[in-house]
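A short write-up of the structure that comes next.
Note that one protein chain of the assembly has been removed; the remaining protein chains are unaltered in position.
By written order: A, B and C. Residues from 1 in each chain.
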Amino acid sequence: MTVLSDRQQLSYIAAQAADARLNVELETEGMTLNIGPQHPATHGTLRIIAHLDGEQVVWAEPSCGYMHRGYEKLTEVRTFPQVTTLINRIDWLGSFANEVPFILAAEKLMEIEAPPRAQYIRTILFELSRIANVSLFLGDLGVQMGAITPVFLAFRDREYVLNLIEGATGGRFHPNFDRIGGLKDDLPKGWIDETRQVMRKLRGFCDEIEDLLFGNEIFQSRMRGIGVIPADVAKSFGLSGANARASGIDWDLRRDQVLPMAWDKVDFKVWTHPDGDCFARCWIRLQETREATKIVDQLLDDLPPGPVMAKVPRIIKVPAGEAWVATENPLGEMGYYVVSKGDLGPFRVKIRSASFNNISVVPWVLKGVYVPDIITILASLYFILGDIDR
Amino acid sequence: MVRLSDTGTSETDAAPKALPGDGLREGIVDLLRNALGEGLVDTHLVPNDDLWVRVDRSVWRHTGEVLAADGFDYFCFLSAIDWLPSPWGRGEDDPDDPPPERSTEIVQGVAGGETRFQLLARLNDVRRHVGVTLKCDLPDDDLVVDSWVPLFAGANWHERETHEMFGIGFAGHPDLRNMYLPGDFEGYPLRKDFPLLARMVKPWPGIVDVEPMPALEEEEETDTAEGDTKGDESS
Amino acid sequence: MPKVPGLIKGLGVTFGTLVRTAKEGANTVQYPHEKEAPPIRARGVIALREDNCTACMLCARSCPDWCIYIEGHKQLAPPRRAGGKPRQVNHLDRFDIDYALCMYCGICVEVCPFDALFWSPEYEYSEPRIADLLHDKDKLGEWMETVPEAPELEAGAEKKK
Partner (left out) sequence: MLGLAIEIPYWGQSLLRVLGGIVAVLLPAGTIVYLFLFKMMSFMQSRLGPMEAGPYGSMQLFAEVGKWLQKEDIAPEAADVRIFKMAPIIVLVSTFLLVAVVPFGPDAYFTNFEVGVFYALAVGSVSVIGILIAGWASANKYSLLGGLRAAGQLIAYELPMVLAVVGVVIQAGTMNLQGIVVAQNTGEIFGFAGIGFPFVITQFVGFIIFMIAVQAELTQAPFDMPIAESELVSGYMTEYSGFRFLMFFIGEFATAGVFAFIASVLFLGGWGIPFAWFGWEGLADVPNWMNVAGPLIMFAKMLLLTFIIMWVRFSYPRFREDQLQTFAWKILIPVSLLNIAVTAIIKVAV
């Protein structure tokens, strides 16, 4: 790959040259370390084959497919309403967010639009699933770095968000709440007040995590300057979401495209960071969680009254056509290229999941780092295995 | 208390930029037409929404180069479409019945096409906030196209996946091993003629119908919809 | 104000949590002894009101996982009005849901035109043997007791017809 001639690789080559003199005398040889598929740090079953020289990585390659479920094939034998429940399971931590781009693509083909109240509730639930997803990331980050407490705090506060999602949709992890033309149901009574309280708690959680983890000097010394991904590399690998924004790419699909969602009606900041290292990626996510709580609060303030379902036929047949809709999911750009032939089900769905692209940078970024940094970098890139393998 | 977030390590231009209009996408089409000439086969433009461009196989890599030079340096995805209608349907056929007649006519979608397999890729311009979907026809007897890996490093995995799932070759790709499936797996799962076994191993529960009344069997084959009578009563 | 070192702040967070847990109690519950009630809408298990079911097969056909098995036959029922002709109705012989396959998507409950299927928030029905997760119509009928009333809707919502 041409983009490899970067300072990171140069520094590795220099280190190799320095070691070479030693190696001649000591006759050392490399060691291949299999990290995964069963390993505490791989969230699921990603396997990283790392060739080590001492504790330094010579090359590393992820091996996927331990959780390949063939969703693109499965969608072809399902009807449009049946697909929503399936794609919940791609990124299982931010599952509501997975439904939205698919439903939007189908709506685009049918040329209908959800009523405003449905758009608002969709956006609220979308941001809630972002909070649920990223707050777990913030806690899990601690575990990857050896701090055991943050993950419990994260689970504690994510629970509130999951309760909200379950209270509204009925599904804790797999809401299946989105319908073509709107939502399955309106919000239950008391939900809005509860959500406001939870958002306040979540902001407290963000402060706690910042004090406990991000401000910690050990944490910073582990994160800063590690796993630097420059902007041009990030773009050529198609990194998205916080990973791209941490490299200074100011690109957020919530702001930068027109969608029938409510993001254009709220005021929020898209954070970017010039460094592109592990710390930048994690810090961007922390800030995004804070922004998400603010977005939810604003949307709750001006939630319009009205129906949550547009008029759609009972049996949904999507007219022939092709549509691409991508949204800014918790993990990054998640898009569906839906090809319909006027049938009950889609003809072909290409699922562009964020983690697949985000993790494809791993062989590049892991060159020359130490074994502990493998874990840090993987944690900061933040992948969900279901999102890689689909 | 001073928070990290207050230290302002972030720099951003938060103001949303003006959304791209027609002129922008038409400009892209013009640019491609000038650069590719005959290589540009067809385009489809939905104003203020999206742009499809179908190019010839011979200029596939060149298209990428031209677009990358024009700011489309964000690689989104690369995949393929098999336009053959599935010979298996949704797997809901009754195994006892004779197999139903299904159309085998290949009808391509947006921006047309001539072959069964079409390459599908998307590039974004993150500054102008515009994307373009590229398509490319691949003849059945020679499913090979130039690799994009020298242009976009991210194409590496996507081309591996496409190779594995559709059997499309990529000339110049460094390493076309399988990503998901075992190395000795036979067949290309995302091709339409590859059966989905989960839908083959057991018959669809929906095939079963309510058994008609023995006495009235010859009288009429009742439809499921006529079961409504009882429902009306109870509701 | 000088910046407090992050190391000290971190210790403060854990100690603060320690004190809060000691004073206000933990955020966890001691599961078998005390249980958290799931929200009303929680999709725990599907309950069947057998009287309403007409064996129309809609749910079995719309199930993405093919996990609903229905068998039925037609029979004569007493006439609606005195002196009328006996009606032909569908009688349900078998209604099985295989919870080992079920994805809890709720499509069956939604498509049911006769209000025969309901969600119950009950969740404690795990089984040591996978075959026992196939609930037949009697067991599905038992869940009917646990089905709650649908919750009231938030202000601004449009009433369902």
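Following the convention adopted for this analysis, a residue touches a chain if its C-beta (ideal position, glycine included) is under 8 Å from a C-beta of that chain, and two chains touch if they have at least 3 such contacts.
Bear in mind that the values here come from a model prediction, so they are computed numbers and not experimental data.
For the chain that does not appear, the touching partners among the shown chains are A, C.
Among the residues A:Met145, A:Ala242 or A:Ala280, only A:Met145 touches the chain that is left out of the figure.
From the options A:Cys64, A:Ile121 or A:Leu153, the residue with contact to the chain not on display is A:Leu153.
Although one chain is not shown, part of subunit A still touches it, namely residues 31, 33, 39-41, 55, 142-149, 152-153, 156, 212-213, 216, 218-219, 221-222, 370-375.
Contact between subunit C and the absent chain runs through residues 7, 10-11, 13-15, 17-18, 20-22, 26-28, 30.
The rule is simple: only the chains that are shown with their structure count from here on.
One finds 35 Å separating the Cα centroids of subunit B and subunit C. In terms of their C-alpha centroids, the spacing between subunit A and subunit B amounts to 21 Å.
The residues of subunit A that reach two or more other chains are 78, 214-215, listed in rising order. Those residues of subunit C whose C-beta lies close enough to touch subunit A in the complex are 5-7, 9-10, 12-14, 17, 27, 38-43, 62, 64, 103-107, 110, 119, 151-158. Chain contact summary for the complex, subunit A toward subunit B: residues 1-3, 64-65, 68, 70, 72-74, 76-78, 207, 210, 214-215, 232-233, 235-239, 244, 249-251, 255-258, 264, 269-275, 280, 283, 286-287, 290, 320-324, 326, 333, 335, 337, 339, 341, 345, 348, 350, 352, 356-357, 360-361, 364, 389. Looking at the complex, you find that subunit B touches subunit A at residues 3-5, 9-14, 16-17, 19, 48, 50, 52, 73-77, 79, 81-82, 85-86, 90-91, 107, 109-110, 120, 122, 126, 129, 131, 133, 149-154, 156-158, 165, 174, 178-181, 189-190, 192, 194, 196, 198-199.
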